[in-house]
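Got a structure here, written out as structure tokens. Questions coming.
The complex is shown incomplete by one protein chain, all other protein chains being positioned as in the whole.
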Amino acid sequence: MAEALRLRAPAPRTEALGLLRRYGAVTALALLVLFNLAFTPNFATLQTLNVNLTQVCTIVIVAVGMTLVIATGGIDLSVGSLMAIAGALAPLIFLGKLLPLPHPLVGIALAFVIPILVSGAFGWFNGWLITRFRIQPIVGTLVLFIAGRGIAQVLTNGNLQVFKVPEFQFIGLGRMLGIPFQAILMLVIVGLATWALRRTVFGREILAVGGNERAARLSGIPVGRVKRRVYLISGLCAGLAGLIVIAINSAADANLIGLGMELDAIAAVAVGGTLLTGGSATVLGTLLGALIIQLVRYTLLANGVPDAAALVVKAGIIVLAVWLQRQGRA
Amino acid sequence: AAELPKLEQKAKYKVGFAQTESNNPWRIAQTESMKAEAEKLGYQLVYTDAAGSAAKQVADVNSMIAQKVDLIFLAPREEKPLIPAVMAAKKAGIPVILLDRNVDQKLAQAGKDYVTFIGSDFVDEGRRAAEWLIGATNGKAKIIQLEGTTGSSPANDRRKGFEEALKSHPGMEIVASQSGDFARDKGRQVAETLLQAHPDATAIYAHNDEMAMGAIAAIEAAGKVPGKDIVLVSIDGTRDALQAIIDGKLGATVECNPRFGPKAFATMAAYAKGEKIPAWVKNDDKFFDASNAREEIANAY
Amino acid sequence: MRTTPLASAIPAQLGKHGVLLALALLILFGWLRYDNFLGSYNVLSLLRYNSMFALVALGMCFVIMTGGIDLSVGSTAALGSVVAALLSPYGAIPGLLGGMAAGSVIGLLNGLIVTRLGILPFITTLATMLAASGTALLLADNQSVSVSYETAFTDLGQGDFLGFPIPAWIALVAYLAGSLILNFTAFGRHVLAVGGGEDAARLMGLPVDRVKLVVYAASGTLAGLAGVILAAQFGAGQPIEGVGWELFAIASVVVGGTLLTGGLGSVGATLAGVLLLGLIFNILNFENGLGWISLSAYWQSVIRGAFLLLVVILQAKLTAREDEAPA
């Protein structure tokens, strides 16, 4: 009768798993923090929080866009390259290399607007490619993954652009009420996305398209438009992230801006508990996922784990975190 | 083994330049210098870019051989995996001149398998950085090392040279050593973290100027003063770096000059004439610090 | 192949035609435009080099046909090359087996995580990608490991057989085997069934998990084999090689007309896809050889991207037409 006993495992178990699932990411994060408090030299300082916040911002911003894309059942490999394009474009503008500037401030204003719009446009192009020709997202965005960085490098001839423009660099270095401005940006974006996903028609449409495209179409949802929009949004997010990166470094290096960002962002989304198969999404989860990944990176560096070993540990933690997330979905 | 292939004298040559990658200012300057010189001489330059893959670089060299170039300038991605390329060229009767990195001497020798190696000595660069730092801190410092891309030979050599030079100075302690991928952004993030974990650090040694620039940003973000609270030394000698020295933020940087063009083609001409070429045409790299930064910045890259 | 069911034949055929057409055009272009382009030296070294990618793409093709994906192939190959290099002093066979075994381990790991822990392939293999390259760096102590030139090991990469590069032979055999398995074994059909509808396959009583496990293991093993060739061909195990191989492989597979959603695929077309994408690099090198516009690396990537775009659209158009065609 042991078998029958094994089988007779009703409600309680499932609920326990439900909890785990809901708080899986939080648990993982808490464990990491505890570990650091125990082992990492002077971890419990404001500066530590500061460092981690500023470092995680770009990942989160990109990952939010990625979350929406993934919720429609897609994926966007081009984000890193789009960051590079935006990052390479901005200095060209405010340094007046691209177009003559009546007034420096105009240049700075344009340096915010144009690059983000451009990378947004490229994002939309991804969406167009994917919807117009029914190309698999992975391949459709692979095109710009390859060509995008090339474009950025061509723009600058691969040269490093250095600058000191406080007004512009405010998005990277500035602070409001002592909080890094980029962190505020990040929180605003996370908030917006969460709200949109929960409350708006667009949010529902995203999930429906990701959940069952044919059904969505037959219910009158403009599948194509929804997809193009999420890729557009992903592009905009990438553009913004690109600007932040160059602002912090007071230098734009088309070769390196956002290199490998797509993987970080996707990992954050997955660790955060969004299904890569689409049809479900949690932006807050993504935020947690990004924090986890960031904190792992910090922990490994701060404790002097050599790069090679760090890679292995990272792998283990990603799998573990995602597995925790999966529990209860089973 | 067979003889080293000769190069007959011609007015115009078709030469190949197999570049490793083009993703940092140093490489870009090197490529520019090679192209400029080739243009000046009116030679045809077959330029390939291996995008950081030794394997692709060998394939690139092979495609040059297929195109029957007269001579190949090769900037090896790594010491060992490029041996087959060198040998293939030799077999095809095309002389090879190595730039800025050598190949494994156990497997191929200058004057026998390839003409010569033109370049600096990464190990020595590391040593010179160390010696300056020892002087600047009179032998007492807690050092954070920002390494280059894990596994790349300049990273390995610059680390080797630096650490060997420190051995004899117990006061010089490396408290943390992590990779910043030769990149400013990564360098900054790593520096931020390490400074946070090791507030007692008094010096930073970066394997290249870009990471040093990142480190400076990190130090300032941490509310400390670069050059005073924390002494920095690095390698390359970029214009940025020299400016930083002038601003008193960067202590010193060991030059690693990317402008190979003139010397490379001169060596080629000499070889064509049949002159004897030394196994290693050393770049006499300068050393930049507060004493000479001002006058040198003009012709920095 | 009369006996292949039209079901898989039709789309695959179209896929083939698309990629074969592009391939033919590209070769013609190169032949007309450059001297020595079709010279035996260029052709043979091209095959020798791309055999590595061919092997990786073959594994990827099978994984993708089950509806999965394997991002770890690149660093798995790097790991394989390191292990092979370390074992090369003991001879060609130990090196070969060692490298492949290393690959199998990663592959099995992927398979187990995907089937047992139920974590999606993309994220699973993303993780093992990190793990594999980490392990490679650790084993190699952060630098290339020289292979032994005493043993016959290097022949695996540099040797010829009947005037044809040995790596190319290996790839050729692998593809023949792959095609045979796909079309003429139960396992092959199960792979496609799993990709075509996992729940259905399960309800049909097919050993879904075993199929996946085997497929990932195979992909890992082939990547390991590619690593062995990498080590043998360039005389060193290279822990930092293999960057971006996975994307190259995915692109070749898709260009070959295999659906990323699984269920449809062609092994032969994948090979054509590899050659097509491999040829681009070669062509670009020759283009620079003309010395008119010496393309910067940057323009090269722009062009490569544009070309991929072209092929993929062509591909899409063909498959779309196939959809509409009255079945």
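Read from first to last, the chains carry the letters A, B and C; within each, the first residue is number 1.
Here, contacts are C-beta pairs under 8 Å (C-beta built on N, C-alpha and C of every residue); 3 or more make two chains touch, one makes a residue touch a chain.
The definition used in the following text is that contacts and distances are computed from a predicted model.
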{"item": "Omitted chain, identified by the protein name its UniProt record gives, among \"3-oxoadipate:succinyl-CoA transferase subunit B\", \"Tryptophan synthase beta chain\", \"Sugar ABC transporter ATP-binding protein\" or \"Dihydroorotate oxidase\"", "value": "\"Sugar ABC transporter ATP-binding protein\""}
{"item": "Visible contact partners (per top-of-document touch definition) of the missing chain", "value": "A, C"}
{"item": "Which residue of C:G103, C:G196, C:G257 or C:G305 touches the chain not shown here", "value": "C:G196"}
{"item": "Which residue of A:T27, A:Q47, A:S280 or A:N303 touches the chain not shown here", "value": "A:S280"}
{"item": "Candidate in contact with the missing chain, chosen from A:L32, A:L173 or A:A216", "value": "A:A216"}
{"item": "Interface residues of subunit A (partner: the chain not displayed)", "value": "3-4, 7-11, 14-15, 199-202, 204-205, 207-208, 211-212, 214-222, 275, 279-280"}
{"item": "Touching residues on subunit C - with respect to the absent chain", "value": "3-8, 10, 180, 183-186, 188-190, 192-193, 196-197, 199-207, 263-264, 326-327"}
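Simple rule for what comes next: only the chains that are shown with their structure count from here on.
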{"item": "Between A-B and A-C, the pair with more C-beta contacts", "value": "A-C"}
{"item": "Residue numbers of subunit C (touch at least two other chains)", "value": "137, 142, 296-298, 300"}
{"item": "Subunit B: positions in contact with at least two other chains", "value": "22, 150"}
{"item": "Residues of subunit A touching subunit B in the complex", "value": "40-42, 45, 47-48, 51, 54-55, 153, 157-160, 162, 245, 248-251, 253, 255-257, 259, 297-298, 301-304, 306-308"}
{"item": "Subunit A to subunit C touching residues, read off their complex", "value": "75, 77, 129, 133-136, 138-140, 142-151, 153-154, 157-158, 263, 266-267, 270, 275-277, 307-312, 314-316, 318-319, 322-323, 326, 330"}
{"item": "Footprint of subunit A on subunit B - complex, ascending", "value": "22-25, 28, 150, 176-179, 183-186, 188-190, 192-194, 196-199, 210, 213-214, 217, 221-223, 240"}
